[in-house]
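Every protein chain but one is kept in place in this view of the complex.
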Amino acid sequence: MVFFLTKRLIQSVFVMLAVAFLAFSLFRYVGDPVSQMTGVETSVEDRERLREDLGLNDPFVYQFVRFTGDLLKGDFGYSYRTRQPVAEMIASRIPATLELGLVALMISLLVGIPAGVYTALRPRGFATQTILMLTLVGVSIPTFVIGIMLIFFFGVQLGWLPTFGRGGTVSVGGWETSFLTIDGWRSLILPALTLGVYQLTLTMRLVRAEMMDVMQSDYIRFATARGVPMGRMYFRHALSNTMVPVITIIGLQFGGVIAFSIVTESVFQWPGMGLLFLESIRFVDIPVMGVYLVVIAFFFVLVNLIVDLLYVLIDPRLRISDVS
Amino acid sequence: MSHYLKKSFVLGGALSLAALSVQAESFNWASKTDPQTMDPHAVNSTPVLSFLNNIYEGLVRRAPDMSIEPSLATSWEPLEGENGWRFNLREGVTFQDGAAFTSEDVMFSYERASSEAADTRSWFSPVTDVRIVDDYTIEFLTNSPNPLFPSSIANFMILDSDWAKSNDAVLPAKDSENFATLNVNGTGPFTVASRDPGVKTVLVPHAEWWDTPTHNITEATFTPIGNSATGLAALLSGDIDFIEPIPLQDVEQVESRDGFRVIEGEETRVIMFGFGHEHDTLLYSNDVTDTNPFTDPRVRLAAAHAIDIASIDRVLFRGKIEAASQLVPANISGYSEANQDRPAYDPERAKELLAEAGYPDGFSFGLKCTNDRYINDEALCRAAASMFAAVGLDAQLSTGPVRDYWEQLRADDFDMYLLGWSPGTFDIEHPVRFLLHTQDDEAKLGSWNFGNYSNARVDELLPLILKELDPAARQDMIDELVKITQDEVAYIPLYTQPLIWAVKDNIDVTQRADNFFMLRWVTVN
Partner (left out) sequence: MLDFIKRHEGLWLFTHSPSVMIAAIVALAILIGAVFAPWIAPVDPYDLSSFSLMDGLLPPVWEEFGTSKFPLGTDDQGRDMISSILYGARLSLIIGVCAMAIASILGVGLGLAAGYIGGRFDAVVMRIADIQLALPAILTALLIDGIARGILPPELRQDMRVVVLTLAIALSLWVNFARTARASTFVQMNKEYVQAAMMQGQHPLRIMFVHILPNILGPLLVIMTVDLASAILLEATLSFLGIGLPADSPSLGTLIRIGMQFLLSGEWWILWIPTLFLIALVVSINVLGDFLRDVFNPRLR
C-alpha cells in the first residue's frame, strides 16, 4: 500500500509537470500580454521594454524552467492583469468553485442514483419514459442557454432568486463560504442546478445501464430463485455491484464539474476559479493561467488517487491487478 | 489581501459614518470589465481611467459636454517668452487621508506618471521640464507651442507624494504589486471602502471633498459582469441600478418595461476598415497572388462604395449609429465640416471602378475582424463581406478575439482589417498622429497605422496643426489633410459607435461622450 501510494505520488508530480509544460507551450498562441497591459498611446519602445522586463523575449525553455523553479520555491508570481500575487488570487477563488461543484455533484448523485435504479427496475413504466425524456431534453440544451433561461425565469420574471454572484458569504478561517447564510444558498441554487443537470443525466444513465446489466447476471437470478427479498436484493446485491463504474463516474464527474464550471461561472458571474481563468485568457494573463492549470492538475491527480484507492476498498479482487 | 481589506474597511467605515447624516442612498452599478488596478499611472485604458476619475483628480477635468474646466488647478495660462503652461493650483484641498494638496504633489505625480514604469508617459512626451514656482503654482515647459496640452492631461491624476513614499509606491507597479495597486488616496469625491478585484468594489464619499457634491450617494458598489445577458438580467431583476453597455437589440425590451430607462448617445469611437497599403501582395487571395490591388485608390474607393451603411444601421444597429466621413465624429474639435460627405452606397460605381483598375470580375482577399472588441463587430464584418461579395470583392472573413488581434495586425497578417478609434485628446490630431502619419517608431508616430498609409503632405501638416494657435488657420490645414485622406481612401470610415446605458427610472445619470461614468453626477431619487 505504501509502495503504491509513493509510486502514485511520484507519477503525480510528473503529471503536474507535464501539464505545466503543455500549458506553457500553448500560452504564446493565446495572444500578446503586452498589448493587453498597455494603452493605445504607449510607444513601441515602451512596449518592447515591458516585454523584455517580463522576460517574454527569453527562450521558451528558459521561461518554463523559471516558472517551475519559482513554483517549487513557492513563488507563484504576479498577475499581469491586476499585478496581485497569483497565489492570493487563486486561493481566494477556490472556495466559490469547490462549493458550487460540491452542490452540483450532490444534486447529480442524490437525484441521479435513485432515478437510475428506479428506471432500471421499471424499464417500461410511464414514469421511466418521462424521466428519460425530460433528462434527455435537459442535456440537449447547451449549458449556457439553460443558465440564462433559469436566470430570466427565476431571477427576472419571478424575482425569486439572485441573478449573479455569490450573495452573502461568511468567512470561516479564511474560507469564504456560502453555506452559512440564506442569501448564500439562494445564490447557489441556479448555478448549481445549471451545472448539475448534465451530470445528473450522466449518473442516472450509467447507474441504469449497470443496474440492468447486473440484474441479468446469474447470481441475481440465483438470489431471486432462492427467494431473497426484492428490496434487499436490489440495494444489497445489485446496487453494490454497480459501485465500481459509479465511483469511476463520480471521479470523472468531479472533473467534469470543475471543467464545466468555467461556463456556469461565466454565465452567473460566479467569482470562482473558472471565471478567473476565462478573464485571464481574455487578458493573456500568463502567470494566472499557468498556476490555475497546475492547481487543476493537482485536483485531478488527487481525485483519481482517491478513486483508485476506493476501487481497492470496494472490490478486493482488484487489489491484485492494480497494485501489483 | 485580507490585510489590505481590513485596513481599508476601517477607513471606509469612518467615512461612511460621517456621511450618514445625509439620507442613505446606496447605488449598485455594473460594467463589462473590472478596472485592473487602482493605480492611476499603471494602465492607460478606459475602464481604469474612468473608474479612478471618481477617486483621483487631475489639474483640469471634463464637464458633461467634454469641455475642460478647472479642477485641482483653478486657472492656467500659456507662459510668456517660452513654450509651456502655468497652472494655478486650488488651495485648501485635502487628500482622503487628510494630507494637504500642494504643488509638490503635482511634481511628484508628474515624475511618477512620466517614469518608465508608467503607462501614461506618452502624455508627457512634449514636456521638457516642470518647475515649482510656489506651493500653489507650477509650470510645465514644452518643446514647442502646445495649445492642446491642458486638455491632453485631463486624466493625469494627482496622488499624495508623502503617502506614496511612505507606502513604497513611488513608482507604479509593473510586474508585481505595490500599495497603490489596491489602495487609494486621491482628492476626488469618492474613496475605496473595500475591494475584491474582479468581484466587487465598494466606494464611499470623501467627506472633505473641496467641491460641492451634486450626488446623493452614500455607498456605491461596482460589480463587473462580463456576460451581457447576465448583466441585463441583473438590471431587470433589480439587483443593480445601472449598467453599461447593454446590447443594442435589447434596448426596446428594457424601454418597454416599467421602471427602466435607456440613455443613448454617441461615443467618439469611429469604426473603420483599414488596408495593407504597403503590402506587395495579398496574403489571403485565391486568385490574385502577384500584386496587391488595394494599392490602387480606385479599388479602395470601390470597396467604400460597396458598403450600405443605411442597411447596416437599420438591421444590425437598430438605427442607432451615425455614418462617418472621417476618422472623428462631428462633436470632436478639428472635425472637417468641409469634408463631411462619405462615398455613397453605389454598387454599380464600385463595379466600374474595379473594372477600370483591371479587376472586372473582382478578386478575393482576407478581411480580419475582432468579435469581442466593438459593438456587433462580428455581425458588421459578416454584413460587409456580403456587401463586398455583391460587387465582386470576395472577402475571406476571419474573426477572432481581440487578445491576439493587435499582434496579428502588427505582424502585417491581413489584407483588410477592422479598427475602431477613439481620439484620446478629443481632437482630430489624435487619429492623425496614430493612424495617418507614416510609421515612425523613433518619433512615436503612426504606431497604429498598421497598413502604413503614407503621404508626405500629411506628415508635413501634422506638426503644423499641433503648433498652430490660430483656430481658422488650423482648421484650413485640417481640411486639407482630411481631403487628401478621403481622396486616397486611406481608410473607409464607417460609423460612430453608439453609447447605450440602462438605468432604473429613479436614478439620474449624466452620459459623457468618452464613456466615463462619473458617480458625482448620479442622483438616486
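Order as written gives the chain letters A and B; numbering starts at 1 within each chain.
Following the convention adopted for this analysis, contacts are C-beta pairs under 8 Å (C-beta built on N, C-alpha and C of every residue); 3 or more make two chains touch, one makes a residue touch a chain.
Because the structure is predicted, anything quoted here is derived from the model rather than measured.
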item: Touching residue (missing chain; options B:213, B:247, B:297 or B:463); value: B:247
item: Residue of A:117, A:262 or A:286 in touch with the missing chain, whole complex considered; value: A:262
item: Contact residue for the chain not shown (choose from B:141, B:170, B:207 or B:316); value: B:316
item: Chain A residues touching the omitted chain (full complex); value: 7, 11-12, 14-15, 18-19, 22-23, 25-26, 28-30, 129, 132-133, 136-137, 139-145, 148, 152, 198, 201-202, 205-206, 209-210, 212-213, 216-217, 244-245, 248-249, 251-252, 255, 259, 262-263, 266, 277-278, 281, 293, 296-297, 299-301, 304, 311, 315, 317-318, 321-322, 324
item: Those residues of chain B which, in the complete complex, touch the missing chain; value: 229, 232, 247, 249-250, 252-253, 283-286, 308, 311-312, 315-316, 366, 371-372, 378-379, 382-383, 385-390, 394-399, 401, 413
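Keep in mind that, in the parts below, only the chains that are shown with their structure count from here on.
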item: Touching residues (chain side chain B, partner chain A) in the complex; value: 1-2, 36-37, 39, 42-45, 116, 119-123, 125, 173-178, 181-182, 196-200, 223-227, 229-231, 233-234, 236-239, 372, 401, 403-404, 406-407, 424, 434, 441, 444, 447-448
item: Contact set on chain A toward chain B in their complex; value: 29-32, 35-46, 49-50, 53-54, 78, 80-85, 88-89, 92, 148, 151-152, 155-156, 159, 162-165, 174, 266-269, 271, 275-276, 278-279, 281-284
